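Removed: one protein chain of the complex. Kept in place: all other protein chains.
What follows is chain A.
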Amino acid sequence: MTILEMREVSRDHGTGAGLVHALREVTLVVGPGKFVAVMGPSGSGKSTLLTLAGGLDAPTRGSVTVEGADLGSLSATALSAVRRRSIGYVFQDLNLIPGLTAVENVMLPRELDGVATRKARAQARVALEEVGLTDLADRFPDEMSGGQQQRIAIARALVGDRRLVLADEPTGALDSQTGDDVMRLLRARCDAGAACLMVTHDARHAAWADRVIFLRDGFIVDAGSRPGPETLLEGAR
C-alpha cells in the first residue's frame, strides 16, 4: 500500500486576471520507507504541494489519498482525525508551546486525539528516545538549544507512530552538523517504514532522500526517478 498518493493535483489561487496556477497536474506516489525531497525556486509550488499532501488545503482538481483515505471525500471531522493520526508535520517555525515541557509538547497531539494522559506520556517518551533527548524531557523549550528544540518538534511529529511525515525546511537556521542530525532522524524514520516528504532549498539535505523532485512554475520538471531515460520523458511532460 502507498502512504501518500497525489493524482493529477492542481491548485489555483484567485480568478480572472489574478488567476495563479500554484500547482499543475502533479502526480506523486510515496510508499512506505520512502523519503522524497522537493526542491525548486521560490514560488514554484513546493509549499503548496506540502499543504495539499497534509490536508491543510484542498486541491482545485485531482485527488490526495493518505493511507487509503481520499482526503477530498472526508468530512471535516474525519479529515482532522487523519491529520492527527496519520500525518506528522515539522515546520521551520517549530511552534513549541513555551509553557509546556519537552515531553508535554510531544504528548499534546496524542492527548488532543483523546489518548489517555498516561499512554500519551509513554508514547511521548518513546518519541523522545528516538530523537535522543530522553534526558531533556522535563525541560522547557527556552532551556534548550535550537537544535534540541528542533528535535523536540520532530519527536512531536513522530509520536504515536504516524506514517506520513511532512517537513518544510526542517533544518531552518541550524548549523550543518545539527542539520545532519535532523536528516539522520528523518532517514531513520523512513527506514523504519514511514514515508517522508520534505521541502528544502538545500541540496545537501535533499541528498538524504531517495528521490529528489524538482518543481518549476507548479510543474514537476524532474521526477527524480533514477536512473534511466524515462526520466527525460517525464521531464518533457
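Everything below uses one rule, namely that a contact is a pair of C-beta atoms (placed from the backbone, for glycine too) under 8 Å apart; a residue touches a chain by one contact, two chains touch by 3 or more; residues count from 1.
Basically, contacts and distances are computed from a predicted model.
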| item | value |
| --- | --- |
| Among "3-oxoadipate CoA-transferase subunit A", "Prolyl oligopeptidase family protein", "PadR family transcriptional regulator" or "Spore germination protein", UniProt-listed name of the chain not shown | "PadR family transcriptional regulator" |
| Candidate in contact with the missing chain, chosen from A:P41, A:G68, A:G146 or A:G193 | A:P41 |
| Interface with the undisplayed chain - residues on chain A | 41, 180-181, 184, 187, 201-204, 206-209, 212, 214, 216, 221-222, 224, 226-227, 231, 235 |
